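All protein chains of the complex are present and in place, except for one that has been dropped.
All chains are identified by letter, namely A and B, in their written order; residue positions are counted from 1 within each chain.
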Amino acid sequence: MFSQFKEWYDKRHEYARDWKQRTGGKVMGCFCSYVPEEMLVAGNILPVRVLGSHEPQNVTEPYLFGMYCPFCRDVLAQGLKGKYNYLDGITLSQSCIHLRQSYVAWREHVKVPHDYYLYMPNKVQTKAATPFLKSELEKYQAHIEEITGRELTDDDLDRGIKIVNRNRDLMHQVYEHRKGDTPKLTGLEAMYMTVSAMWVDKEEHSAEIEKVLAQLPDRQMDRDTGARLLMVGSENDDIAFIDMVESVGATFVVDDHCTGTRWFWNKVEPNDDRLYAIADRYVKRPPCPTKDWEERWRFPHIVQLCKDFNVEGAIVIQQKFCDPHECDIMPLRKMLDDNSIPSLFLEFDVTVPIGQFKVRVEAFLEMFGVDDLF
Amino acid sequence: MITAGIDMGAKNIRVLILKDGEVIARAEHTAGFETEESARAAFAKALEQAGVTEDRIDKIVATGAGRESAPLATESVTDVGAAARGAKEVLPQAHTIIDVGAEEGRAIKTDGNGKVMDFAVNEKCAAGAGSFTEAMSRALEVPLEEFGTLSLKSTTSTPMNAQCAVFAESEVVSLLHAKTPKKDIARAVHDAIADRIISMVRRVGIEPEVALIGAVSRNPGFVDSLKRGLERDVFIPDDAEYIGALGAALVAVDG
Partner (left out) sequence: MSKYKTEPLKCWQKAKELREKYYKDYQTAHETGGLRWTGGAWSFDAIPYGLGDDVYPLTGEPYAASIAFMKDFSLECLEATEAKGWARDLCSYMRNYWGSMYLDKWAFGGPFPKANFAWQDHICCSHGKWDQHVAEYEKIPYFCIDVSVGPYNDLDEPKLKYVVDQMHEGIEFLEKATGREYDDEKLIAAVNNECRHTSTWAEICMLNKHKPAPLDEKSMYSLYVFGTLSKAKKEFADFMEEVRDEMKYRIDNEIAALPTERCRLISDTQPPWAFLKVFRYLEKFGAISVGSLYTFALVGIWEDKPDGTWGPRTTPAQQGIKIETRDQALRILADWNLSKPEWQQFYDPTIKTRMMKRIYDEWELDGVMLHLNRGCEGLSCGIMENHWGLTHMDVPVMSFEGNMGDSREFDESRTMDRIDSFMERLGLKKLD
């Protein structure tokens, strides 16, 4: 049922090249999940989130010091190895310092026809944030118009907002099917869906979700749900890891990742001032920890997810050296603990020692099976 | 003119004696804890081999991590300087020199006249040097001498991360649990260490001709991984582990 998403995940570059050929449109590489995709879609540009490949590499060290997270180095390696050589432009929406360096190194050494640094504010808890971001989006609009050679009208923006909002809506509907006693999909399947939405044409992706939604109510899962888990932390699309956890007696029922809910959870609320509406959406979305201060807005949101999806335990993952998440993990685990949700913490690198992680995950999952055993 | 170079390595001490530009002796001794005594022992061995007495040696220059504590030497040159000078003598066309010893890996870029233009050295973590291979061969229970040839038997690339030696060791254990053949793990280890070294080489820039020196050049598994990773051949001089000592002896000649 989810095989199309998997194929898109596995063949992301083939997909983008094919899309470009058949539509004649431009493709924009997006650094971080804060790039306002509505505007790209409005300009008939395909937004493609640039992710890593989970393969060791030896090409980034001349440009990026090894103390920064494996994800940002993996992202740079993809550029240096020419994996994304079909991109017409790259956009960084400002967030952490780690990924910022990948962007600059791409700009300097990979060389893409267009590059754009979007000054997404890092303080979202101020009333100054949305007006400021709006003014930055006006500049970004001019950039898009320069790339496409045509004006971005209000109608275009409305269409972009509608298409992206619909995709978010549909993913929400699929997530609804994870709430019941027997989730109708695994965390792995959900991950294939959400991550592929980051580079597949939104309308094609939405059409595929609709097909899935038609079948989901009657889907019989031939596996035990096991422990209902939340997956939370840094950027994560480690398929092998998710698959391993779900093969030893657990199901991920929800996540808080920038490759999942943090990215698609809220919608643009229509407003006559389109750019203001888009800006407000990105300011108010579930924040990345690097933007989550002075208060911690992310935490009550996570607690709510746990309640809504009936979460029993959490696997907290962190990209090695990811400072923003490292500053959240201690209080996050305490908060989960205060809500009677035990958690297991794992540190991820480009590749992870699956065997050892399996031992730890199994030990963690034993906590949840006690009632059944006795 | 007779000169000598003493390479005070972390693990081995090597002495080389030059007479009018010809190598007349090479000798080594394990460094151990008493490095001064070990150096004297290696030097005595070299003198015997050369058939000369100590007073015939015009000048002795030391190099290596312990060069400041080298007995007999009147001057010293850094590992980087010695490697560049030694490599210029044996492989003048190579402007990129990779030097991998027990504890340190280095990449050096020269101007072709033995002058160092840039260099990079691996940091605290041993993931980029010979001792890492040793630790991994122990984890796999394969004798170190066989570890390199074992990896040549593998035709499968297994991704492994060697940003950190401790992380890498846990990955080796994971691969063992997953019943990955030892030859493939051996290759993964050599690929990983080669990746670390190549990362460093990229920092200084890869010139068309690349020389590999240092004791780890004796490991055929590592050499194979390095060539594959660099996508080019690398030149390994004879007695590659003595290039540092040779460089020191030549610095003595140069004055």
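Note that in this section a residue touches a chain if its C-beta (ideal position, glycine included) is under 8 Å from a C-beta of that chain, and two chains touch if they have at least 3 such contacts.
What you see is a predicted model, and the numbers here were worked out from it, not measured in a lab.
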| item | value |
| --- | --- |
| Residue of A:Ala105, A:Val253 or A:Ile341 in touch with the missing chain, whole complex considered | A:Ala105 |
| Touching residue (missing chain; options A:Gln57, A:Gln94 or A:Ser206) | A:Gln94 |
| Sole residue of A:Gly160, A:Pro289 or A:Gly313 that reaches the chain not shown, by the stated touch rule | A:Pro289 |
| Option from B:Glu34, B:Glu54 or B:Glu123 whose C-beta touches the chain left out | B:Glu123 |
| On subunit A, residues whose C-beta touches the chain left out of the figure | 61-65, 67-68, 94, 96-98, 100-101, 104-105, 108, 117, 119, 121-123, 126-129, 131-132, 135-136, 289-290, 293-294, 296, 320-321, 323-324, 326-331, 333 |
| Touching residues (missing chain, whole complex) on subunit B | 65, 77-81, 115-121, 123-124, 203 |
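The rule we apply is simple: only the chains that are shown with their structure count from here on.
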| item | value |
| --- | --- |
| Distance from subunit B to subunit A - Cα centre to Cα centre, in angstrom | 44 |
| Interface residues, subunit B side, partner subunit A - complex | 159-163, 167, 170-171, 173-178, 191-192, 194-196, 198-200, 202-203, 229 |
| For the subunit A and subunit B complex, residues of the former touching the latter | 54-62, 66, 70, 349-351, 353-356 |
